[in-house]
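Every protein chain but one is kept in place in this view of the complex.
Our next item is chain A:
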Amino acid sequence: MPAMADETLFQLLHTQVVAAAYGAGRGSGDEGLRAGLTVLEGMGFRVGQGLAERLPQGALAFREELDTIKFLCRDLWGAVFGKQTDNLRTNHQGTYILQDNNFPFLTQMAWGQQYLEEAPKFLAFTCGLLRGTLSSLGIESSVTASVTSLPA
């Protein structure tokens, strides 16, 4: 029973974290936006490093890169968001696309283009999370996110 509230709590906390990263007199405009994104991404990175140790407990060793990515899609997404990613695509040359049609941080936003520019703020932490987890598991990466429409 208590587990059901976990995701909501995390989403609420995340919303506040984003607000805090941009509140308190951080410069406005482009500079401020980038600074906030960096802070959020850095936070996600450190959390990802811890998660990479904690989550695979008892799992067998990852034999190849694809195993690690699959672990991300299933176990990490499951632990953090309570669901798995909807689609995984790769070009077999090191690029992977994880698709989530109902991204929990964005489902609460108003429908339409109005807040599309604000969406990156809510994705920065998750990008950092993925980058941190991958880095801890031995894969140096760069993670970007894009939103096609809200609510995602």
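Following the convention adopted for this analysis, a residue touches a chain if its C-beta (ideal position, glycine included) is under 8 Å from a C-beta of that chain, and two chains touch if they have at least 3 such contacts; residues count from 1.
We take it that contacts and distances are computed from a predicted model.
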item	value
Omitted chain (choose from "UDENN FLCN/SMCR8-type domain-containing protein", "Trafficking protein particle complex subunit 2-like protein", "pantothenate kinase" or "EamA domain-containing protein") - UniProt protein name	"Trafficking protein particle complex subunit 2-like protein"
Chain not shown, touching residues in chain A	46, 49-50, 52-54, 56-57, 59-64, 135-140
